[in-house]
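Written below as C-alpha cells is the structure these notes are about.
Here the complex is missing one protein chain, while the rest keep their positions.
Letters are used for the chains, namely A and B, taken in the order the chains are written, and counting of residues starts over at 1 for each.
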Amino acid sequence: MKRELVSPTTFNVLVSKLSDVLVRALDKPLGYAINWGRIWSLWPVHLETACCSVEFGAASGPRYDVERFGIIEAFGSLRMCDLIVVQGTVTRKMAPRLRMVYDQMPEPKYVIAMGACAITGGLYIDSYNVLPGVDGIVPVDVYVPGCPPRPETLIQGTMLLQEKIKRSKIR
Amino acid sequence: MSGENKEQPKKPATPPAKPTAAKPPVPAKPPAPAAAAPPQKKEPEPPAFEKGMTDQIKKRFGDTVNIVFIRPRRIKISVEPRDIVEVATFLRDEMGLDHAESAGGTDYPKDNQIEMMYHLGSYGREDLASHVLMLSTRTGRDDARLPTLINVYKSVEYHERETFEMLGIYFEGHPRNDRFLLPEDWADIPPLRRDFRIKGR
Partner (left out) sequence: MASLEDKFEESKKLGLQIVRESEDDRLMTLSIGPQHPGSGHFRFTIKVDGDYIVYCDPDPGYVHRGEEKMCEYRNFIQNIPHLERPVIHDSTNITYSYSLAVEEIVGIEVPRRGQYIRALASELNRQVYTLYWLAIYGIFLGHSTMFMWPTGDRELFIDLLEALTGARVTHAYNIPGGVRNDMPEGFKDRAIRQVRYFEKRLKEYEDIFYNMPLFRQRTEQVGVLTKEDAVKLGVTGSVVRASGIPYDIRKAEPYDIYNELDFKVQYMKTGDSFARSYVPFLDMKESCHIIEQLLDKMPQSGEVRAKLQPNPKGPAGEVYRRVESGRGALGFHIVSDGTPKPYRVKMSVGSFRNMLALPFLLVGQRLADMPAIYWSLNYWPVEADR
C-alpha cells in the first residue's frame, strides 16, 4: 500500500497540490519579493538605436546616476538582460534586428520607448526609411517623451516601469 | 528716366513701331538703346589666384573643360564624362589637389540629366589649403553611367557607392556598385531623384 501511495503519479499530484497551497499562502510576500528583485536590477541590452543614446549615456554618468536604480549597461550577452530601451529613431534597416534582439531576450522582459521618434516617428515622420513608432514591432511598456528626453525624464520613465512591475502578478 | 529723353532725338522712328503707345515718351522701352546700357549688371572680376588656376587648366585642355564659375576660393569646372579621368589625373598631379573631400550628385529632371560633382581639396600645398575645386560632369537620367574616379582619388569609394544607390548612377570600374545605406530589401526608385516623393508631401 505504501507503494501505491508513493508512486510517480501520486507523487506528482501531491507536489503540485502542495505548491498550489504554498503559492497561495505566499503569493503576496513571495510575489513582492520576486518583484522587488526584478525592479532593482533591470539590465538593459546594449543596443543603441539612434541619437537618444547620447542622453542615455549621459544618464549613466555621475550626475544622473541610473546605476542606483540597478540599470547597469555593461553586458556582452543579451541573454541575461531584461530591459530594452529603444533609444530614438528606428529605421527600416534596424527594425528586423530590433525584433530579433527582443525575441532573444528571456522572459520577463520590458520595453521602454525613449524619445519622440520611438513613440510616433517624431521629427522624421515623413522620411522614407523611418518606422512611425516602435510599438508596431515590440510591445512597449513605458513611453518616455522628449527629443531627446532629459536624463531626469528617463529616470522618471524607469520609475513608472518599476511601479508597473510592482503591480504585476507572478504566475 | 534721363535715358529716355536722350533717346528721343536719336530714334524718331520708334513711336510708330509701337502701335499701342499713343504717347511718344514711352515709359517702357527697355532694350532699344543697346549701346548705352547702364542698368546691365557687370560680373565681378574673377580673383587673380583662381584665374591663374583656371588658365592653367584651360591651357592644358582647351575646350574640353568648361569653367562654370570662379569665386574666391571656389572654382567650378565641368567636363564630359569621357574626359573626367584625364582631367582628374591632371588636377591631382600637376595642380596639387590631392584628395577628394566628397562626391555627390544632383538630379535635374528638367534637363533630363544628373550632375555628379566632386569636391577636390589639397592637404599638401599651403596656398591651396582653403580652396575647393568642384569638378562636375553630367549624364543622362535614363541610362546613367559614369567612369569611376577611384583609381585617381581613392577617397571617393564610398561616396560613389552611395551615389549609386541614392541616384542610380552606375560607375564603371568601381569594385562594388552595391547597397550601402539603404535597407537590403529596398525595392523603390533611387530616393534622391526628384520624382521620388516622400509620403504625404
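Keep in mind that, in the parts below, a residue touches a chain if its C-beta (ideal position, glycine included) is under 8 Å from a C-beta of that chain, and two chains touch if they have at least 3 such contacts.
In this text, all values refer to a predicted model and were calculated from it rather than measured experimentally.
Against the chain not shown here, subunit A presents residues 45-51, 53-55, 57-58, 60-63, 74-76, 78, 89, 91, 93-94, 97, 101, 123-124, 126-130, 147-148, 150.
The set of subunit B residues touching the chain not shown comprises 73-74, 76, 98-102, 104, 106-107, 117, 119, 123-124, 129-130, 132, 134, 153-159, 180-183, 191-192, 196, 198, 201.
Operating definition for what follows: only the chains that are shown with their structure count from here on.
Centre-to-centre spacing of subunit A and subunit B amounts to 54 Å, using the average Cα coordinate of each chain. Interface of subunit B with subunit A (complex): residues 182-184, 188, 191, 196, 198-201. Looking at the complex, you find that subunit A touches subunit B at residues 91-93, 126-129.
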